[in-house]
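What follows is a set of notes on a single structure, which appears directly below.
Complex shown without one protein chain; remaining protein chains in place.
We just call them A and B in the order they show up, numbering each chain from 1.
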Amino acid sequence: MSEEERCVIVRVGEERYAFPIRQVREVVSTPSLTFVPRSPRHVAGVMNLRGQVLPVVDLRKRLNLPEEEKRERKVVVADWKGEVVGLLVDEVEAVGEVAAAETEEEVRGESWVRGVARSGGHLVVVADIVSLLGEESRGIS
Amino acid sequence: MESLNASEEEIRIFLEEVEEQLELLETGLLKLEREGTDPEVLASLFRAAHTVKGSSAAVGHQAMAAATHALENVLDRLRRGELHPAPGVVSVLFRTLDVLREMKADLAEGKEWTGDLGPLLRELRQMAETPGILAEAGIFFDEPLEEEVAERLREGEAQGLVPLKVTVRLAPEAIMPAVRAYQAYEALASLGEVAGSRPSLEEIEQEKVEAEVVFFLLTREAREGVRAAAASVPEVLGVEIERLGLSPRVAENLSAEEPGSPSGAAREASLGGGAAGDNRTVRINVEVLDRLMNLVGELVIDRTHLARLSTLLGRFEEAEEEIRELGRLSAHLARVTGFLQDEILKARMVSIDRVLKKLPRLVRDLSRSLGKEVDFEIRGEDTELDRSVIEVIGDPIIHLIRNALDHGIETPEERVKAGKPPRGKLVLSAYHRENQIVIEIADDGRGLDAEKIRRTALERGLLTRERLEEMTERELWQLLFLSGFSTAREVTELSGRGVGLDLVRKNIEGIGGRVEVDSHPGRGTTFFLYLPLTLATIRALLVESGGQVFAFPLSGIVETLRVTPGAVKKLNRREVMEVRGKVVPVFRLDEVLCLPSAEQGNGSGYAVLATAGGMETGFVVDALLGEQEIVIKNLGGYLGEIPGFLGATVLGDGSLALILDVRGLREPLLN
Partner (left out) sequence: MAKVLVVDDSEFMRMRCRQLLSGQGYEVVEASNGEEAVARYEEEKPDLVMMDITMPVMDGITAVREIKKRDPQARIIMCSALGQQAMVLEAVKAGAKDFVVKPFQPERLVATVRKFLG
């Protein structure tokens, strides 16, 4: 993908990811999460999105990044198979045009990585949210 | 019995005949209620009443003769089309039937019937004598009205005015009640059109007024305004306003702009044998609700934009305080519209009791005509469902019940031969399970006959013999739902107007549910209807455990107890509590769910005793937060079904609480 695409750029830890804006519904600040016992590890919990139950995936856990102290975090609400699922990130940095540079296969790795780009002076991984979330929560190891 | 001039033998024959005729009356009335005017039905009803009148007079049972005579007069008017079988009329007829049954029962026991026939006779007489109730299909009124008045009311309604019955009660000490009545007339006439009144305007002017005047008003004014107008007349003690009764069909198509007053004590006119009006309710047209939903939907879109704007703007450093304020406003708006959505969804909730109410009579009816004896039990009648779901399940449930009575339960003789009690058992249960509402219709009859199913399938060329031989019993039973499978017997009048099991499945699947069946030859059959529950509400007990709030569906809770230290004992490596002499396994909810424990498990807190599948389990929690009606929300496809949880609900503060499924919680624990 080398054309420019409007993306929402988020930060988790030191890493940055870009999600195509058409996959993103909205961003919620300081979410109030309810933990769901017996749910998969990477599911942070559920929250009330205007009366709807929104399952929220902790991107840190999903990406196996080290845990950090809880600070103010944000939830990126994405479309997933006709429903909505949230991604818990540390920060939503910007919304902007991103052009993914050519990448080597090895860099790509996961299926949900669409490419890598430069934005705001950082290296940003462009990701496809639906693949990142998987077929269903349990499908993620 | 001394008062009758008949021998014992004659009385015996009389009783038999009365029983027969009463059956006919019951069947006929049920038909009349369900299907409306039918000349044959009316003729048969008339004949039945006539017959009983004659014989009861002959044996000297004066009360029965009087009652059936009055009944006959009403039935006569009905069959001549001079009276319309409005719900109010039919219910009086049913009451008469009940009284006749009582009389017969008392006579059979040699007792004298000691009821008061007065009020009933008056009602029947009024129905037989009052002029012109509309015989037309379409709009009709529960009220005996003159032809022109009813005509005018109908016209007015078609023009979008609302027909109200305004009852004005005058102070007993009023010296000139006719003047007050006239003043009330003037006051109401200024708000619309007075189509008629009782006493009529002429009679008012002739001073033929007593304590009460009833006005039939066509108006667009809200009820509060009408009430205020009538009450403004001096010496008016009270004003009661009712919307005039309509046929159920018309009520559904009702113009949305009903000038209803949310605070007014407006009584509902009864429909189709429905419950008497509840002063705290207002009837709302389904279309109004749908429109409200759409409007809320638009609000939701706007608030999404607002939220997005607010977040995007948040990146600007300037005007930070204002941005934050915007954010707070947006969040508040989101909460409020969320609640609005919930309330409207709740407004669509309807108790399943509405559908189940007429079943007992139906079962009694059918079982008798089929010569079967059945005990019918209903469980879970306060389960609530979304209106659209309710509308669909009515017919399927009736069909399945008829099925059970017709094909499932055997005659008493057959049952006794099979070593079963002569009375069959039919149980309809409605309950929640995980993500759904389940309705079970279980009979202890003969069960499904696999061989017969194979044969029928072969006959109808549905499957090859080889395939049929391979199929398991469960698969065979699924064949019942194939269209084309309905045997001729199922399309009998008793089983309904040819509604086959295929239609049942189609209807249920059409709303996102499913139908299953389980059967044991000789022991019985159970049909399961699984219905989507996303919009349902239940009453729940909120508890706190592990720092979180959870909801226990109230229907599964037996009781709650304070847990004192030492109340929890160890028995065979399991923790138990002794409750009312029973030993119940107990678990700490926070341990079960692997949550951080509040106390160091010395067992203090509260125990919630919940039941599932006939077994009780205790769950110890940290605090009981109270009972509440909650809207069940699906956890969504991403999380799927998590055993132990029915879904989630939004609490008053906007946070979510998970709803527990006791059966799902317990299963892994006790295995």
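Operating definition for what follows: a residue touches a chain if its C-beta (ideal position, glycine included) is under 8 Å from a C-beta of that chain, and two chains touch if they have at least 3 such contacts.
Fair warning: this is a prediction, and the values are worked out from it, not measured in the lab.
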Can you list the shown chains that the omitted chain is in contact with? B
Among listed residues B:Glu147, B:Glu186 or B:Glu578, the absent chain is touched only by B:Glu186
Could you tell me which of B:Leu83, B:Leu117, B:Leu153 or B:Ala178 touches the chain that is not displayed? B:Ala178
Touch with the omitted chain, as defined above, among B:Glu82, B:Glu207 or B:Glu320: B:Glu207
Against the hidden chain, subunit B presents residues 175-176, 178-179, 182-183, 186, 204-205, 207, 234
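Keep this in mind: only the chains that are shown with their structure count from here on.
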Expressed in whole Å, how far the mean CA point of subunit A lies from that of subunit B is 47
Residues on subunit B engaged by subunit A in the complex (per definition of touch): 300, 303-304, 307-308, 311-312, 314-315, 327, 334-335, 337-339, 341-342, 548, 593-595, 633-640, 642-645, 647-648, 650, 654-658
Provide the residue numbers of subunit A that touch subunit B in the complex, in ascending order. 25-29, 32, 34-39, 43, 46-48, 50-55, 80-81, 83, 85, 92, 94-95, 133, 136-138
